[in-house]
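Apart from one protein chain that is not included, each protein chain of the complex appears where it belongs.
In order of appearance the chains are A and B, and numbering begins at 1 in each one.
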Amino acid sequence: MRYAKLAKADLPKLFQSLKSRGEVFAPVEEGGKVTFRKVDDLKEVKLEYTRTLLPPKKLLLPPEEEILRYEGEEYRESFEGKKAVLFGVHHCDVNGLLKLDRVFLDSPRDEYYARRRENTLVVGISCVPDRYCFCTSVGSGYATTGFDLFLHDLGREYLVRVGSGEGYRLSKEGYFQEAGKKEVEQAARMEERRMGKVRRRINLAGMGDLIETEGKEGWEEVSAKCLACGTCNLVCPTCQCYDVSDLLTLDVRKGSRVRRWDSCMLKRHALVAGGLNFRPTVVERTVNRLSCKVGEEVRCVGCGRCTVYCPAGIDFVEMLSAVRGEAR
Amino acid sequence: MKPKVGIFGFTGCAGDQLMILNLEDELLDLVGALDLKSFTMASSAVEESDYDVAFVEGSITTPKQKQKLEEIRKRSKLLVAIGDCAAWGGVQASCNGILKVEEKMKEVYGSDKVWEIYESKPLSAYVKVDFVLPGCPIEKEEFLRAAASLLRGDLPEAVDYPVCVECKLRENGCLMLEGKLCLGPLTVGGCRARCPSLGVDCIGCRGVIEGEARIKSALQVFREAGFKPDYVRARLRMFAANYPEILEVK
Partner (left out) sequence: MNELLPRQAKVLKVEEQTPIEKLLQLDVNLNHRPGQFLEVSVAGVGEAPISICSSPTRKPLEVCVRRVGRVTAALHRLSPGAKVGIRGPYGNGFPMEAMKGSDLILISGGLGMAPLRGVLQYALDHRKDYGELSLLYGIRDYTLMLFKDEIMKLMDSKECRVYLSYEKEDEVCKNLKKKHPECVCEGVVTKLFGMVDLNPEAYAVVCGPPVMYRFVFKELMDRNFPPERIYMTMERRMKCGIGKCRHCVVGAGTSMRYVCKDGPVFTGVDALQIKGLIG
């Protein structure tokens, strides 16, 4: 890893340089929530924040996107190769992107995601945890790769970790300074303090097996209040599911094929033509969701979004504790 | 040959037919793409015809309506219910199971024998409905997309996910978490979360997701949030009183 130092006073210079590389999307506070939005000025950016409503995934895999256009039976791909910058991404969300990379860049890769990923610079920044964060117990409390630059707040300056060739070129710009062991030590202490604020713990030992053997009654209990609204999936930085629809125009020849984020908690997720649903109730869907997040492998990055935004107040960590047989 | 289409209305405010008339930009394309045989609201001319597609608005509340609906069904290859009245019985069904129609009539007209009327029911209570375009009123985009599919002879893709999906895709905060009684989680999406996006809690005008809406869970969540049972019941009944699980809510 290459390290550099950036005085906070020089952050606007970095921002300008990023802007020359593409549209900058950064956390912005609006109406009591923080969201990634296109920004023109660093002043709009909320540098210290806890979590955005939707994860930065939305810029690489848009909530809704046209993937094809057709005329008759002839299909053409729809793609805009815009350059972009994701500025101010937290450790957990960078790790979330890495988990998505493993799905969408795996052969055969998803061209839409892959091209956007290639066209997007990622600049990380350390976060402000709250009581819902548990990134440190799912191994996502620190990002070691998946970014071009990562900014660690040292008070008056940032230690900048450089994670890519483009990041290297940026770090060679005049307003960056050399950084060494001293700054890295400072950053490590800062990170230790920051991670210390992540108090929530989740015990995943044997979790997959616990999920597999949990009985129907147990599942009914943990999902009793579930409204099957899909929010938990839609705000998740690692949910990959999408659904596809064809839209037809009135000339009945032309139209487009669009994909939209999907949720495994919804009716149609495992429904096949003819009416058979392989996951007919929230019980099977909850088993599937938890298996996907923490059973088969750890896909959860501990951002806390599914708990924070669940309209029924279902707590992901408590759900898993219940499956473990605790808090019953 | 252009598909033959009829647009009909029964008990309701005719808001869905109005929505079709209000298409403006697309109305000419639409009318050009089909052979419009009847459009109750736009023209009094009604041709005795068979239809490839019949769009039917309104709920069924009289024997005469029932008879006419059955006639439309017989003449139509595809029958599409448009709007909440046709889909669920509408607001006029909100007292179903609580107040008898005779009592209602007596209250309004002073006698319970003015006309023979039925409790407001959706079209599906009387005939086979091939497709439902829900909403109060229907969504323009959804109507046009469905119309395109229907004109080609394909059944459109029905929306079977809740309003919450489109609400989250638009990155709205959750109104339930802000202390509002929002029916989004129970209600058929497709409106792009029109109301919640303006900060207004969903009133459920697109009806509940059949066989799917978690009414019992919602009742528990609403109760725990401090909403009075009468209020919750009235809200649930407003547009989907004929849904069996809602009809049972005390």
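Everything that follows uses one rule, which is that contacts are C-beta pairs under 8 Å (C-beta built on N, C-alpha and C of every residue); 3 or more make two chains touch, one makes a residue touch a chain.
Since this is a predicted model, take the numbers as computed values, not measurements.
Which of A:3, A:49, A:70 or A:175 touches the hidden chain is settled by the complete complex: it is A:70.
Among A:3, A:49, A:142 or A:242, the one in contact with the hidden chain is A:242.
Only one of B:64, B:152 or B:223 touches the chain withheld from this view, namely B:152.
Residue-level contact of chain A with the missing chain is found at 67-68, 70, 72-77, 103-104, 106, 108-112, 208-213, 240-248, 252-253, 255, 257, 262, 264, 269-274, 276, 278, 284, 287-288, 291-292, 295-296. Within chain B, the residues in touch with the undisplayed chain are 148-149, 152-155, 157.
Convention: only the chains that are shown with their structure count from here on.
Between the Cα centres of chain A and chain B there is a gap of 37 Å. Partner chain B is touched in their complex by these residues of chain A: 31-33, 35, 53-54, 58, 63-64, 224-231, 234-235, 245-252, 255, 260-261, 263, 266-268, 282, 309, 311-313. Contact residues of chain B toward chain A in the complex are 26, 29-30, 33, 144-145, 147-149, 151-152, 157, 160-162, 164-165, 168-171, 173-174, 176-177, 182, 184-186, 209, 211-212, 214, 217-218, 220-221, 224.
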